[in-house]
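The structure under discussion appears below in the form of structure tokens.
Only one protein chain is missing; all other protein chains are in place.
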Amino acid sequence: MDEKSSPIITALIQGKDTKGIIATITSWIFDNSGNIVYLDQHTDPVEDMFFMRIRWDMDGFQVPREELDEEFGRVCWRLGMAHRLFFSDKRMRVAIMVSKQGHCLLDLLYRWRSQQLEIDLPCIISNHDELKDMAGYYNIPFHHLPVTRETKPEQEKKAMDILRKEKVDTIVLARYMQILTPKLVNAYRNSIINIHHSFLPAFIGADPYLQAFKRGVKIIGATSHYVTEELDQGPIIYQDVVPVTHRDNVETLKRKGEDIEKMVLARSVAMHVENRVLIHNGKTVIFGG
Amino acid sequence: MDEKSSPIITALIQGKDTKGIIATITSWIFDNSGNIVYLDQHTDPVEDMFFMRIRWDMDGFQVPREELDEEFGRVCWRLGMAHRLFFSDKRMRVAIMVSKQGHCLLDLLYRWRSQQLEIDLPCIISNHDELKDMAGYYNIPFHHLPVTRETKPEQEKKAMDILRKEKVDTIVLARYMQILTPKLVNAYRNSIINIHHSFLPAFIGADPYLQAFKRGVKIIGATSHYVTEELDQGPIIYQDVVPVTHRDNVETLKRKGEDIEKMVLARSVAMHVENRVLIHNGKTVIFGG
Amino acid sequence: MDEKSSPIITALIQGKDTKGIIATITSWIFDNSGNIVYLDQHTDPVEDMFFMRIRWDMDGFQVPREELDEEFGRVCWRLGMAHRLFFSDKRMRVAIMVSKQGHCLLDLLYRWRSQQLEIDLPCIISNHDELKDMAGYYNIPFHHLPVTRETKPEQEKKAMDILRKEKVDTIVLARYMQILTPKLVNAYRNSIINIHHSFLPAFIGADPYLQAFKRGVKIIGATSHYVTEELDQGPIIYQDVVPVTHRDNVETLKRKGEDIEKMVLARSVAMHVENRVLIHNGKTVIFGG
Partner (left out) sequence: MDEKSSPIITALIQGKDTKGIIATITSWIFDNSGNIVYLDQHTDPVEDMFFMRIRWDMDGFQVPREELDEEFGRVCWRLGMAHRLFFSDKRMRVAIMVSKQGHCLLDLLYRWRSQQLEIDLPCIISNHDELKDMAGYYNIPFHHLPVTRETKPEQEKKAMDILRKEKVDTIVLARYMQILTPKLVNAYRNSIINIHHSFLPAFIGADPYLQAFKRGVKIIGATSHYVTEELDQGPIIYQDVVPVTHRDNVETLKRKGEDIEKMVLARSVAMHVENRVLIHNGKTVIFGG
């Protein structure tokens, strides 16, 4: 998409709402010869918070790339706003963690290879080895780190070494059936995306399809969210559902669910890597694509 | 729909699964010169239960109407099956209970008047009087029975007197914001339909839109279910959802929710009065229309 | 919503894309002490067009209301942008035209009375009198203007007199089964909203449910669009669909369709009266609420 020589900047900004934020920032960009190609903002009157996503073209921009973060940061600081900058020519580095089920992994790999997902994929980590072949077909290094209650801290430490070595920004749990330790969760705060196979907050925890079957619901769902220390309580990114009937058993619920799991996960990974997600107070602000 | 002189019979049958149920029943109908116009069945292998809905034309049927229940009942009894019969020329008598919000009531009234819902509507009961005019416009008797903690048993008794006098089969709680007493619930077992403004089992109890707002979900829903003694735990009839975003506040969630509440309630009332719903073990079997 | 003493301004802006539009406009607002409460924009790279919706609070704004259009217009003019301004304390005046079917009309009336739709409703015009009572219940003047091929020009002239007298901004065709003359269409360019009972461009013209039945589609839809001289070819505002099956006949398709017709129409009327729609080249840009 952004195949020009000069990259596009994406800035995310958030903080207490105050007058003049948009004017100040857009004027600063304009005064430095930037061409704004996208702006979306959201004001939360309950929290009195302001959120903005703004993108501009670096072509002819008068602030050099290496000074940009400092200069832009100063503007934001004066407004009391936190900020982050992303360059379109620098891809996010994403690690995928999986267990045995491959539907979400395969879906991500296909989108990655067909360049729908513009990310780097330096590694796949699994507590099983069923999906080693799939990773191999796509030439992604596959790290098999089996986990027992005893070996968990040790194996997760190995995982963290890999993540660090590979300069991973974002971890996608593509049906990884282990609960991460607080240590890992905190090291990748707001950067670990999980897919839960229910429409949260319904059916938290294990076996949501069995729970759904027992309750006799007429829709099942899937929810992607950022991982926090509390199980299935993190900020929700995206959700979708599919209708089911009395004819469905746990097995067919699983199959129908898989189709939305992979879709919901893929869409939320796209939202995340396109820097369209802001997080505040346990909830997400998702800007349009 | 069934405007011929001879009515259509709808039979609902359920019981432990056994060989020959369909053959026995369809042969009995055929041997008595009945023309089957609909048959749907469901076998639940987990519960080992059999469910069937079958409809046939009374035109030329050799068992007289007044003997039908006994004769058909004998056939079902031998198969170990429970049964119920409904005649297309006999409408269900439905009472609607409401509080202040009229969107569900108005929707039901419109469908009733335009004959989409083929029911009798002998009364509307409310603990408030806001919707008296609406009932008046449609010429439905409106009973205002205000409820306080103290007067609840007494007022509900009055309600039950009205229901009995009006020969009501089915009660629709079209956003009635009072919890019914076990006495009323038991008197109309499997015959009270409630609309809950969330996708159950998420957000049970009060203020589901506020709960949804706080959790930051990306879809909200509505659920219709039969009322049981446990709050919001009855068999689910129908559910639907609508996507929401970070821009929604509690007020806009309510508005978006109202649109699906009335749709979900109307559809489940139609399913019920068309005798398409069977209940077993806290869950529903819903046959196609 | 905007119940403060000082209103909110909504500005719609569109024109050829150029550098500095957002900066110029937001700075002008900021320099005049306006507090921006909403901004969304869209750049169409194919058409090289820029579209913006921006809202700010008039509280303490230094340009007096009566000079606002001229002052703001000058800013836009220099950028080569067309503009329109709307004040939150001035409601749109909407006329509804209907024929015999009342589901869309009733839905709009309910939303109007419950203040979900913040509009003035000075008149309902119909070529039949079936819905006179419904209008009466809501105390809206009802004009019965029966139309034959011969009387059409004359009757439409009467309709236009009423619309002019009532200072109507927007006409909603809530299942009005007559084709408007070019004269009326041109007089209310981009201001007449129609609901078509199919997912356009499928099933243009008469009897879309019959067409859908014959084709054996598995979904049916509804489409709202602005009326242009070419039948069913105007800019699409909103669409929705509902699944159907082989069990549906033309009659049940109609019923299922009605439910989405009224929803689609209501949502698009809301989009229009909230000034969220821009039109360019036969297509709409719809900004978020």
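To keep things simple, chains are lettered A, B and C as they appear, and every chain counts its residues starting from 1.
Methods note: a residue touches a chain if its C-beta (ideal position, glycine included) is under 8 Å from a C-beta of that chain, and two chains touch if they have at least 3 such contacts.
Everything numeric here is computed off the predicted structure, so don't read it as measured data.
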Using the touch definition from the top, which of C:15, C:34, C:102 or C:235 touches the missing chain? C:235
Contact with the hidden chain only, please: which subunit C residues? 42, 44-46, 199-203, 215-219, 221, 235-241, 245-247, 249, 282-286
Which positions on subunit A touch the chain that was left off? 102-103, 106, 110, 114, 116, 137, 245, 247, 252, 255, 259, 263, 288-289
Can you list, in ascending order, the subunit B residues touching the missing chain? 19-20, 22-24, 26-27, 29-31, 33, 35-41, 43, 288
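Operating definition for what follows: only the chains that are shown with their structure count from here on.
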Chain nearest the overall C-alpha centroid of the shown protein atoms: C
Farthest chain from subunit B, comparing Cα centres? A
Interface sides of subunit A and subunit C: same vs different residues, half threshold: same
If a residue has to touch 2 or more other chains to count, which residues of subunit A qualify? none
